Every structure is written in structure tokens, then in C-alpha cells.
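Omission of a single protein chain aside, the complex is shown with its protein chains in their original locations.
Letters A and B mark the chains in the order given here, with residues in each chain numbered from 1 onward.
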Amino acid sequence: MKPAGTELGSMEPTAGVLSELVSHLRRNRTQLREEWVRRITESRLLIAMTKEEIFAEATSVFDNYVEVLETGSVEALQAYARNLSERIIPRGVDTPEVLGIVLLLRDVLARSLFEKYQADFSLLNRVLDAYEPAANRIATTVAVGFVQERERVIRQQQEAIRELSTPVLQVRERLLILPIIGVVDSERARQLTEQLLRGVRSNRAKVVVMDITGVPSVDATVANHLVQTVEASRLLGATVIVTGLSPEIAQTLVTIGVDLTKMNTVGDLQGGIEEAERVLGYKVSSVREATVSDES
Amino acid sequence: MLVPILKQGDFLIASIQSSLTDADLLQLRDDLVEQVGRYRSRGVIVDVTVLDVMDSFAVRTLSTLAQMVTLRGAETVIVGIQPEVAFAMVQLGLTLGAVATALDLEEGLAYLRQRTKRSGRGGR
Partner (left out) sequence: MGAELRIAIATDADIVTARQEGRRWASSLPFSASDLTVIATAISEVARNIVSYAGSGEVIIRVVERAGRKGVDIEARDSGPGIPDVRLALQDGYSTSGSLGLGLPGVRRLMDEFDIRSAVNGGTIVSMRLWTR
């Protein structure tokens, strides 16, 4: 292979070097891509994908890669990385694989550059000076984009799980039961409140029995959320009866300044439902239990 | 008058149709108080279903409204607070205090009927 170093002066600026090496990569696109796919298969990466799929992705990743080398535009690559992640994450591809294939591509292209410019060491250095920062930026961008997309997916799944784990049950007309089981963190508490309020509205509930027998303990923040849930429900015209209040949680509520005598609490779920029916069944007699906010 | 006020028997119903500026809200308050006096109404319903925000000014104005209405011997119910709005209100510590609230117009009317039937003349 005729050394290409003679085409460029030794004082050529980086931009010229960069565009020359990009042309080289484009000219040799087919064999470089094949080399890359071969290495991917050899390293047993992307085993979740078929050969055709790998080849298709390899083509667009390659082209994007070279384009970013040329333009320095990371935005296009970021968008591509996000898009690629959205497609392959559901197929079970994980972070080491993604990083692995990008680094393999970087290596394949680097080797090609070594081969081309080996005759002129100082030119080779300039070529690598242009290539390496760009290639590393690409690797970082793709990896970070992938990780962020994964985190987003995980958060979504967690949200869905949380929602499933706390059903709001309508058992009688105008009566909702919200059995809360397990550890409640701030995020879950917030979600519970939103779910409940939506449930109050759509079911036109006048009474909610919120059972926390299954909640071992809560910190002050979550205790506050519980109180907020009661208050917000009241704004929607619903009374909340809290059942299953353990001594520990009662203590936490008192600590944050809740006046337990003003909160409607009953020992257990059964008792709570009975109380709720009493409240719902009132005609004229018990105006003190009006389901609209009478007490503040 | 931006907010239409309907007279339904002993009760006045104000249905807010769109976002209100502070001045509009004050105007509504004054209109309602004036009409309660004029018609000797026993109850007032303010329907805030359409409001996507209830900030400290709105809460204060509605509370003041309720107080002024009470002075004229009538009850106030705020109805239609949206779930997101209710949640934001309690998180922000904006309370309607002793002002009655109900889910919607139907519930609000049921509440007023119960309250005014009991005390005969209306009010507490």
C-alpha cells in the first residue's frame, strides 16, 4: 500500500488530517464493517440478536460513527444512541455489550489507520491525535446514552409495579378501601395519594378506609404524606378512616405534630368498614360525621 | 359578571367557566355576597372544577367569601376541586380550613339540603 503520508504536508492542520482519515474510512467502509461484525461475533457479543439484525445495526452505527468523527456533532450521535437503546434494551442487550461493540469498532478503525499511515510515524501521530479524542467521545456518548435509557426504563417499570401493588378497591357504593402493604417510601406514598384521589373522584367515594396494618413503619416524611392524603381526600369531599395504625406509626405521627384525636382511626380493617357504613348510612341524625369537611 | 350565578331555590350556584384573574375572583366574591343578601339565600356553591390551580390568593378569597356568607346566615360549599389541585394544595399547606368541600355539584347540593334542613333557618 503506497504510504499516504506524502499527500499531506507535515505541517497540515488537524482538520485536514481528520477529513483525510474520514475519507479513508468511508472508502473502506465495506471491509471495515465486515471486520467489525466478525469481531463482534467472535467476542460473542449481541448474542440476543440475529446476524441480519447485527449487520443492519452495524451499518448504521458505522455510518453515524464516521459522520460524528467528521462533523464533531455529538447531538446527532446522542439522538441515535437513545434511539438504538430504545430498540435493543427490550431485547436484553446490556451495557457491557454496547460498550464492547463500540470499543471494537474504535479498534477496527484504529488498526486500519495504523496500517495506512505506518510508513510516516509523525503523520500517524497526527492522525491519531485527530482520531483518538473523537473516538473516545463517541464511546462515552453511546455508553452514557444507553445507561440513561436503561435507567429510564427501570424507573418506568418500578412505577408500574408500585401501581399494581396498591389497588384501590371499591367494595360498596361510595366506599373505597385502600390496603397498603409493605414498605412505603416517599415515592410510593406520593403515588398512593395520586391513585387514591383519582379513585375518589372516579368512584365518587364518600368514605375511604385506608388500612396500614401491613406497613411496618414509616418515617416522618411518609407519615406526613399519609396526613396529606387524608386532607386532600377531604377536599374532594371524602372522609378517610385509617385502620391498622401500629403504636410505632402512631408515635411517628404524634412526633410530626399530628393530633390523633382529630384523625379518624379505627383498630382494624373490619372495624373500619363498619364505621364507614355507619357514616354512609347516616340520614339526618349524625351531622357530626358529615362527609364534607366540618372539622379542620 | 364573568362567572354566571344561578339561583336554585334557596341556593346560589356559581359555576366557574374559565381561569379567573385575581380581580375576577374578588368580583365573584362580592357578587355572591351581594346576592346572598338580596335573595336571602341559605347556601352558596362555588364550582371550581375548571380551575387547574388553586393558589394562596384563591384559597384566601374563598375563605373570606365563606366568612362573609356566614355573616349573612348562609353556608358555603366549594365543589369540584380536581385531584391534582387538591394534592398540590395540601403539599403547599394551603387549607380551606373550616370551609366545607364536596366532590361535585350534586354532592354539594345534598350537603346544603342536609345542613339547612337541620337548622331550619340556614347557617349554623
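One rule holds in what follows: contacts are C-beta pairs under 8 Å (C-beta built on N, C-alpha and C of every residue); 3 or more make two chains touch, one makes a residue touch a chain.
This structure is a prediction, so every number in the text was calculated from the model and none was measured.
> For a quick check of understanding: of B:10, B:31, B:84 or B:104, which residue touches the chain that isn't displayed?
Touches the omitted chain: B:84.
> Residues on chain B that touch the omitted chain in the whole complex?
These residues of chain B touch the chain that is not shown: 19-23, 52-57, 60, 82-85, 87-88, 91-94.
> Could you pull out which residues of chain A are in touch with the chain that's been left out?
144, 148, 151, 155, 187, 190, 194
By definition in this document, only the chains that are shown with their structure count from here on.
> Could you please state the distance in Å, as a whole number, between where the Cα atoms of chain A are centred and where those of chain B are centred?
42
> Quick check on the complex: what are the chain A residues that touch chain B?
Touch residues, chain A against chain B: 193-194, 197-198, 200-201, 204, 206, 228, 231-238, 284, 287, 290, 292-294, 296.
> Chain A touches which residues of chain B in the complex?
77, 79, 81-84, 86-87, 89-91, 95-104, 107, 111, 114-115, 117-118
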